[in-house]
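For this depiction, one protein chain was excluded, whereas all remaining protein chains were kept in their positions.
Letters are used for the chains, namely A, B, C, D and E, taken in the order the chains are written, and counting of residues starts over at 1 for each.
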Amino acid sequence: MSKPQPIEYDDASPDVRAVFDDIKTSRKVKDVNNFWKYLANDPKTLRRTWESLKDVMAPGALDPLVKEMVYLAVSVTNGCGYCIASHGAAATKAGMTPEQFGELMAVVGMANETNRLVNGYRVPIDPAFET
Amino acid sequence: MSKPQPIEYDDASPDVRAVFDDIKTSRKVKDVNNFWKYLANDPKTLRRTWESLKDVMAPGALDPLVKEMVYLAVSVTNGCGYCIASHGAAATKAGMTPEQFGELMAVVGMANETNRLVNGYRVPIDPAFET
Amino acid sequence: MSKPQPIEYDDASPDVRAVFDDIKTSRKVKDVNNFWKYLANDPKTLRRTWESLKDVMAPGALDPLVKEMVYLAVSVTNGCGYCIASHGAAATKAGMTPEQFGELMAVVGMANETNRLVNGYRVPIDPAFET
Amino acid sequence: MSKPQPIEYDDASPDVRAVFDDIKTSRKVKDVNNFWKYLANDPKTLRRTWESLKDVMAPGALDPLVKEMVYLAVSVTNGCGYCIASHGAAATKAGMTPEQFGELMAVVGMANETNRLVNGYRVPIDPAFET
Amino acid sequence: MSKPQPIEYDDASPDVRAVFDDIKTSRKVKDVNNFWKYLANDPKTLRRTWESLKDVMAPGALDPLVKEMVYLAVSVTNGCGYCIASHGAAATKAGMTPEQFGELMAVVGMANETNRLVNGYRVPIDPAFET
Partner (left out) sequence: MSKPQPIEYDDASPDVRAVFDDIKTSRKVKDVNNFWKYLANDPKTLRRTWESLKDVMAPGALDPLVKEMVYLAVSVTNGCGYCIASHGAAATKAGMTPEQFGELMAVVGMANETNRLVNGYRVPIDPAFET
């Protein structure tokens, strides 16, 4: 056996259940997503990741929708299929409209293109950007 | 000679000057950044890239600050030093506060981390994300 | 036809069979994995890749388990699904415990996160690391 | 101003100083690296990152040298110059020999190569790796 | 609903139909690929992407087969499954032989390997490459 398997609530240790409960309460959902069920194989990483995400994604200087769209932009750049699906759903839940999604993808596409044009043309940083 | 060299306005062809003029007028700047001076080696790519960027970064369903922050998020993920410097400056000019920058980096960091946790644990997409 | 197809032993040329035989003997397996059956479309690349891998993954200053875990860490970072599956299996065969897998993923995740924090904050290399 | 600047101990808030002190004590060093001085611009991210790294890099099922080498492997794959320099130094401090570094790089190189051969040949996962 | 859905010709707006018609005429195909049906959710991005691709992939200083092989090389490096499938088909249609495909993959693999060896060994650029 080498493929990781999900851990369901009923089979989980008290440590894992405590995290699952907090996720369900915080997000007002009946069950946690697969991501958490797989991370539950390592309770320490499960807890640390959840605590970190809860902090980082909380409303602050940036609102939750912007944060979800940034998360989606990174996931699209990295080609993480699961993350695109889950954060696409989260962004939609946070209010992303189809027009916003379209513009987000357009920006992500252009950024990935110009990042490489810069690399290829070996463009040096303008002195104005160094201060 | 194989290293690309920048093309300054005074040495540029009419085609290139027309694009440079439009950039300077649109952005209310006295000179264009190095990115454009290097792209000027290929006038067709210069024009296409500028026209595309002007469209994509214009205010729309997403405001310009959000677009600049997404651009920065992608550039940070890809490790493009020039793009991080130039779009960091652009985001600041568009109003990004240090607190917003801090939260942006925190989201970008977490997304890059969890993208790999998902890969490593081989997490399958939840059926709820497939509709 | 443009999709590559696997080449099975019975349909393989003597060159390809020789490599397949060496893989089967070296690894004490009855059949080679899909990776080799697809690479067999290019016998030169098949042989070169096998010879290189055999050298690189052999016990040396690093033991085989560490090498397999490093291979897995790279594959997770790149998001190569097949490689994560095959080197996850290989690492398990080489003795990786679930606890080691959990810690490996935690390190891979953190490295991907801090790599981007470094990019975003444009952190210059400390002089102490330059010697 | 848009380029992040480092925050030195003498200019740091009590929150930041507390983290710097913990880093200096834990690692038995006189000053913290640039990474921490730049992260100090966002005290919450500074603290969270330090606490996470301290946990993740602690001796466990994997020894610290293996963890540092995995960190280096990821950083090399992502092309993060600062991280390669700092974790190269950390791995050396943890006992990595030049022979081990050479083998580590060889594995990282081969993994990056075969990850792409797999992508290009569109190799499907063997059923044996799906359990 | 958060998962993007394809837009078929019969359900498309006049703007989208105009682009679909141009693709079908230019490429002499009866229907457009899924890529265009999904992009049709954002008619502006659909049009801009099609116009850009038509320009960039047209015969010029590089012939179409070389351009398709470069497209494939980038897609393999990024691990984009759809792009590998569609540009693999396009390269085959443009005349790529199995031998050329094999050599292309070998070059892509080696480049990905040596890119990381360079990163890991922190190789400075030779002065001869700076002019």
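Odds and ends about this structure:
The definition used in the following text is that a contact is a pair of C-beta atoms (placed from the backbone, for glycine too) under 8 Å apart; a residue touches a chain by one contact, two chains touch by 3 or more.
What you see is a predicted model; the values in this text were computed from it and never measured.
Screening E:Glu8, E:Asp21 or E:Glu99 against the full complex identifies E:Glu99 as the residue touching the chain left out.
For the options E:Ala12, E:Val70 or E:Ala94, the residue in contact with the chain missing from this view is E:Val70.
Contact residues of chain A toward the unshown chain are 72, 76-77, 79, 81, 84-85, 88, 104-105, 108-110, 112-117, 119-122.
Seen across the whole complex, the unshown chain contacts chain C at 1-3, 44, 48, 52, 55-56, 129-131. Remark: the residues of chain D touching the chain excluded from display are 79, 85, 88-89, 91-93, 98-99, 101-103, 105-106, 109.
Basically, only the chains that are shown with their structure count from here on.
Under the contact definition stated at the top, the chains bordering both chain C and chain E are A, B, D. Under the touch definition stated at the top, chain C and chain D share these contacting partners: A, B, E. Interface chain A/chain C: under half of the residue numbers present appear on both copies, so the contact uses mostly different residues. The angle of the rotation superposing chain A on chain E, based on CA atoms and rounded to the nearest 5, is 120 degrees.
On a Cα centroid basis, the chain most remote from chain B in this structure is C. Taking each chain's centre as the average of its CA atoms, chain B and chain E sit 20 Å apart. Mean C-alpha positions place chain D and chain E at a centre distance of 34 Å. Counting only residues that touch two or more partner chains, chain A has 1-4, 41, 44-45, 48-49, 52, 56, 78-80, 85, 88-89, 99, 102-103, 106, 129-130.
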